[in-house]
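Here you go, one structure.
Note that one protein chain is taken out, while the other chains of the complex remain in position.
The first chain written gets the first letter, and so on, giving A and B; residue counts start at 1 in each chain.
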Amino acid sequence: MKIPRLLQAILVLAGVYGGFVLVFDVILEQVIPSSLLNMYMFFVVAGTYMVFTFNEESTEEIVAPIKALVEDPSKKMMRNVVFLVVPLFFGWFTFQQMKPSFEAPLELRTIHPAPPSAVKVYGKRYNLLTLENPFRKFEKEDPEKFAELVRQGGAVYIKNCQYCHGDKLDGKGPYAQGLNPVPLNFQDIGTIAQLQEAYLFWRITTGGPGLPKEATPWLSAMPVWENFLSEDEVWKVILFLYDYTGYSPRSWEHE
Amino acid sequence: MKQFLAVIGFSLLTIAGFAGFSNYGIPRIEPAPPPVQEKIDLSAMTMDQFISLGERVLNGKGTCKLCHNELGRAPLLEQIIPNTEKRLADAKYKGEAHDLEGYILESMVNPSAYVVAGFGKSGSNDTVSPMPDVSGGSIGLTEPELLAVIAYLQDSGGAEVTVEIPTDAGDAAAEEVTAEEREPLEDPLEIAAEFGCGACHIIGEDEGDIGPDLTKIGATRDRDYLRRAILYPNAEIAEGFEADIMPDDLGDTMFAVEVERLAEYLASLK
Partner (left out) sequence: MRPRLLSRMSGALLVLFLGLFFVPMELPGLDSGTAFAAEAVAADAVVEVSPYQPAPNLVEKDYPTFLGFNGRIFVWIAAQLHLWFAAFVLAVPIFVFIIEAIGMKTRDKRYDNMAYEFIKVSLTAYSLTAIVGGLMTLGLLVFYPHVMAYMTSIFKETMIFYALLFFAESACLYIYYYGWHWLQGPFRKWVHLTIGLLLNAVGTVLMLLANSWLTFMMSPAGVDSAGVFNGQVWDAMHNFLWNPINLHRFVANIAYGGSIIGAYAAYKFLSARTPQEKAHYDWMGYNANFVAIAGLLPLPFAGYYLVAEIYAYSQQMGITLMGGIFAWLFIIQAVLIGTLFLSANYYLWCGLGRSEGGIRYYKYMKYLGFALVAAFLVWFTPHTLVLSNEELKALGGPYHKYLGPLGIMPAKNTAVNIMILMTYLSFLYYRRANKIATVNWVKAGNTAQIALFTMAIANIFFLGIYHGYFTNTVYKVAASIPQVLTTLTVIVMSTVIDSMIYKNSTEVAPQRWGRVPPRSQYALFLLAVSFTWLMGLMGYIRSGIRQHWHVVDVFRDNSPDAFTPSLGYATNVISVATIMFMAMVIFVFWLAQISGQKTDAAGFWKE
């Protein structure tokens, strides 16, 4: 039996929606954010519309039942029901959207705010645009020394950072549960792998209080490490972060 | 007409859709306001602050202390107040100043107006000063900075401060003296100008005569020697010149690449 076109379209939409929910929420156990799902569905609807209406035959098939519903005298009962149910549905939907709730308002943090061009720490001014890790050069020049530096960085990390960022650098340290925003997961491809070392230097030395306004609210519990670690220790720990995760700092070949 | 209205309606709806999405579909973030500019607001400055600005300029951006120091490359600035009257009356005086304030200003922008005996360019019989016009070139003091220097000199010399704080607050002047913010220079002559080498040496167009002539230095000295001579000037003193004249802190203020560039340039002068 051939499924009517209109029903096909509705089934496609319902299938895609259900599919998203099933795959993300149930199978992968990582919920799909509703804001994103709404936008996804908007474009799925658009795509479905395109596929189902680009030729006349298909369009007529789709429009026919709708037309019949509105115009066919024999469908009076159905029409009345639809005309009652649809506005009610939208009314209910709007009400659900607008009604006050106890949920705390959304907090939106920019995870990687734009850095300033220069930062003043350790009583000096660092130009973040040109700042480089002084130890990075040993990676090629003197691998042994480099390994030693990474090891020292690891020691600094374990003594200071792992309580929050985790001993696997995955942001799941013993204290991580108590923090919001949660500590950064360095294993994530979207974090340090996207950034230059100067950026990490800025974030470590100035910590949560050093975040610019666009990264507000300032709830980040990241300490101002300038007060606890020496400059060299910061650079070593940066070496360690990249070495352990296997990522390379972002770099740009200049011309 | 119906078509026209339909098209207009469709287009307006499209625009409304985009605007609506931008306003409500994505999180609303207020961008950070522009940072407060760290400028010295002259209009809100007290005289004490203005004088201390002058001191900073004198020691920093103005590079005055490079020569006006105990090493005798240029007259000590403490001498200026007790001697001004005498100098203005001197027959050698070629300037137009009538008072202390005018004289100090003139000595900064037109140093040859009066050359203190023994401090002129060699061979000029004390008629031409080796000092550059500090309002231009690589030093480039602005008018408020010049005035601040005058105020400092008057104040520290025990004279009455006659300078008035300029009210033109919008002037490009009086930026923070930020030596550490500068970028390394490329051109060796610019480097030489930045560190005032020409005040003592013959280099580029400058013809100082306190230190050795550098125009053909590469013929007799190699790069390593020159590098050391920049960083540790007293390690070896050229014949006929005195030790302890050249500042020995260039290693602290120059970028390493600048030292290299300068040494390379000097070594190439043959």
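As a working rule, a residue touches a chain if its C-beta (ideal position, glycine included) is under 8 Å from a C-beta of that chain, and two chains touch if they have at least 3 such contacts.
Predicted, not measured: the structure shown is a model, and the values here were computed from it.
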Full-assembly contacts of the left-out chain, visible side only, are chains A, B
Considering the complete complex, of B:30, B:160 or B:239, the missing chain is touched by B:30
Residues on chain B facing the left-out chain by the touch rule are 3-4, 6-8, 10-12, 14-16, 18-19, 21-23, 26-35, 37, 39, 132-133, 135-138, 169-172, 183, 189, 193, 204-206
Interface residues of chain A toward the undisplayed chain are 24, 28, 30-36, 39-40, 43-44, 46-48, 50-51, 53-56, 58-59, 103-104, 106, 108-117, 128-129, 171, 180-182, 185, 188-190, 193-194, 196, 198-199, 214, 247-255
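Keep in mind that, in the parts below, only the chains that are shown with their structure count from here on.
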Expressed in whole Å, how far the mean CA point of chain A lies from that of chain B is 49
